[in-house]
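Then we have subunit A:
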Amino acid sequence: MKIMLNGKEEFIEAGMTLDVFINLKGYNPEHIIIVYNSEIVSRESLAGFKMKDNDKIDLVKFVGGG
Partner candidate 1 sequence: MKDVFKIGGREINSRLLLGTGKFSSNKLIPEVVETAGSQVVTIALRRVDPAYEEENIAAYVPGNCILMPNTSGARNAGEAVRIARLARAAGCGDWVKIEVITDNRYLLPDNYETVKATEILASEGFVVLPYMSPDLMVAKKLVEAGAAAVMPLGSPIGSNRGLRTKELIRILIDEIPLPIIVDAGLGRPSEAAEAMEMGAAAVLVNTAIATASDPVAMARAFRLAVEAGRLAYLAGPGETQEFARASSPLTGFLRD
Partner candidate 2 sequence: MMSFYNVLGRYKNFDFERFFEQTSDESIQRIIAKSRLTELDYLNLLSPRSEIYLEEMAQRAHRLTIQHFGRVIFLYTPLYLANFCVNQCVYCGFQIKNELKRKKLTLAEVAHEAEIISATGLKHILILTGESRRESPVSYIRECVEVLKKYFTSISVEVYPLEEHEYAELISAGVDGLTMYQEVYNEEEYAKLHLAGPKRDYRFRLEAPERACRAGIRTVNVGALLGLGEWRSESFFTGIHADYLQNAFPEVEVSISPPRIRPQVGGFQPGFKVTDKNLVQLMLAFRLYMPRGGITISTRERADLRDRLVKLGATKMSAGSCTAVGGRSDSESAGQFEISDERSVAEMAGMLYGQGYQPVYKDWQML
(Lines give C-alpha, C1' and ligand atoms only; values in the text may rest on other atoms or scores of the structure.)
Protein backbone atom coordinates (compact mmCIF):
# COMPACT_ATOMS: atom_id res chain seq x y z
CA MET A 1 0.00 0.00 0.00
CA LYS A 2 0.97 3.63 -0.47
CA ILE A 3 1.58 6.14 2.33
CA MET A 4 3.03 9.64 2.46
CA LEU A 5 6.08 9.98 4.69
CA ASN A 6 7.18 13.56 5.33
CA GLY A 7 5.54 14.58 2.07
CA LYS A 8 7.01 11.77 -0.07
CA GLU A 9 5.37 8.61 -1.36
CA GLU A 10 6.44 5.28 0.10
CA PHE A 11 5.22 1.79 -0.62
CA ILE A 12 4.96 -0.57 2.30
CA GLU A 13 3.42 -3.90 3.19
CA ALA A 14 -0.35 -3.68 3.79
CA GLY A 15 -1.46 -3.66 7.45
CA MET A 16 1.92 -2.77 8.92
CA THR A 17 1.80 -1.27 12.42
CA LEU A 18 3.49 2.02 13.24
CA ASP A 19 6.08 0.64 15.66
CA VAL A 20 7.35 -1.77 13.04
CA PHE A 21 7.48 0.96 10.43
CA ILE A 22 9.40 3.40 12.67
CA ASN A 23 11.86 0.66 13.50
CA LEU A 24 12.28 -0.25 9.88
CA LYS A 25 13.16 3.37 9.09
CA GLY A 26 15.73 3.36 11.83
CA TYR A 27 14.27 5.98 14.16
CA ASN A 28 14.18 5.94 17.91
CA PRO A 29 10.60 6.83 18.90
CA GLU A 30 11.95 8.47 22.05
CA HIS A 31 13.56 11.21 19.97
CA ILE A 32 10.90 12.06 17.46
CA ILE A 33 7.29 13.08 17.32
CA ILE A 34 5.02 10.99 15.17
CA VAL A 35 2.16 12.75 13.48
CA TYR A 36 -0.32 10.48 11.82
CA ASN A 37 -2.94 12.13 9.59
CA SER A 38 -2.36 15.36 11.51
CA GLU A 39 -2.76 13.72 14.92
CA ILE A 40 0.04 13.03 17.35
CA VAL A 41 0.41 9.35 18.17
CA SER A 42 1.61 8.62 21.68
CA ARG A 43 4.54 6.24 22.09
CA GLU A 44 2.40 3.81 24.05
CA SER A 45 -0.11 3.34 21.25
CA LEU A 46 2.42 2.76 18.47
CA ALA A 47 2.37 -1.02 18.76
CA GLY A 48 -1.29 -1.59 18.00
CA PHE A 49 -1.53 1.20 15.41
CA LYS A 50 -2.39 -0.28 12.00
CA MET A 51 -1.52 1.87 9.00
CA LYS A 52 -3.94 2.26 6.08
CA ASP A 53 -3.58 3.01 2.40
CA ASN A 54 -3.05 6.72 1.53
CA ASP A 55 -2.35 7.75 5.13
CA LYS A 56 0.04 10.55 5.90
CA ILE A 57 2.89 10.28 8.39
CA ASP A 58 5.04 13.15 9.51
CA LEU A 59 8.04 12.52 11.68
CA VAL A 60 9.19 15.72 13.38
CA LYS A 61 11.59 16.76 16.10
CA PHE A 62 12.80 19.80 17.97
CA VAL A 63 15.91 21.47 16.63
CA GLY A 64 17.77 24.66 17.37
CA GLY A 65 15.90 27.82 16.39
CA GLY A 66 15.61 31.50 17.19
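To be clear about the criterion, a residue touches a chain if its C-beta (ideal position, glycine included) is under 8 Å from a C-beta of that chain, and two chains touch if they have at least 3 such contacts; residues count from 1.
The candidates came about this way: all candidates are chains of the complex that A comes from, given by their letters.
Just so it is clear, the model here is predicted, and its values are computed rather than measured.
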item	value
Single touching candidate for subunit A, where 1 or 2 all sit in one complex	1
Complex contact set, residues of subunit A against candidate 1	6-7, 25-27, 31-33, 35, 38, 40, 58-66
